[in-house]
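The complex appears here minus one protein chain, its other protein chains still in place.
Per-chain numbering from 1; labels A and B assigned in written order.
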Amino acid sequence: MMEFIIQTQQRDELQEITSLVQSAVSQSRVREGIVVVQSPHTTLAITANEHVDADVARDLIGHLKDLVPQKSTFRHRENNSDSHIKVSLVGPSLSLIVRDGQICLGTWQGIFACEFDGPRQRRIWVEVVGRY
Amino acid sequence: MMEFIIQTQQRDELQEITSLVQSAVSQSRVREGIVVVQSPHTTLAITANEHVDADVARDLIGHLKDLVPQKSTFRHRENNSDSHIKVSLVGPSLSLIVRDGQICLGTWQGIFACEFDGPRQRRIWVEVVGRY
Partner (left out) sequence: MMEFIIQTQQRDELQEITSLVQSAVSQSRVREGIVVVQSPHTTLAITANEHVDADVARDLIGHLKDLVPQKSTFRHRENNSDSHIKVSLVGPSLSLIVRDGQICLGTWQGIFACEFDGPRQRRIWVEVVGRY
């Protein structure tokens, strides 16, 4: 298992981590298999989505705020229930395919850490299984 | 593949299954790898989220009810389309990392079965792949 650290800048933010995940995959020396990217945090999710036009990430963040607002009626006292809920909607981990030592991604796909309660320093965990 | 059984008590409920999943991981004897926790049901999802303050699970359940109500305009006749929709939003399975024979989880993370059409007896499937 490999870990890397990122620093987020906003409360809600998508930060691309594709090259960091690729570094971990390369380090594992697995040629054909599966990579799991996991957030060990309960207010940070992982997804893959378009990484060419940054407006896609902005629209995603913005619409998630509409779907899950910071309601005063939530019971959890830290006032970040919205952040936790978004993580279970987007997902705390992501599985992708590895081929010839490279993460398999479509032309427009990048891997993103989805910060929902930043700015914070965050850990990302990566594990790769398969054939060497 | 290992299976365990849980009994849910409410129509909508998050039930923590971390120790049951850890038992399956220990039984597999895999030391370093990946665990997949899968729901074989179409109205039960799997997620990881905060397990210390139970209000987080309550807020998640409550807000999902707001986002996906039991609408009379749904066409599926069993009157549980909301349950099915919530499963595809939260996810029918979850992949996590295993290190030194232990599920890798952050300080606040627990694994939850998300019941959306209970109370029912439910099966949970676990598979582990990696190095022994």
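Rule of thumb we're sticking to: a contact is a pair of C-beta atoms (placed from the backbone, for glycine too) under 8 Å apart; a residue touches a chain by one contact, two chains touch by 3 or more.
Quick caveat: nothing in here was measured; it's all calculated off a predicted structure.
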Among A:Pro40, A:Gly91 or A:Gly118, choose the residue that contacts the chain missing from this document, as touch is defined above. A:Gly91
Hidden partner sits against subunit B at residues 1, 34, 36, 38-42, 67-68, 71, 74-78, 81, 84-85, 87-89, 91-95, 123, 125-127, 129
Could you please point out the subunit A residues that touch the chain left off the display? 32-34, 47-50, 53, 55-56, 58-60, 63-64, 67, 89-91, 94-99, 104-109, 114, 129-130
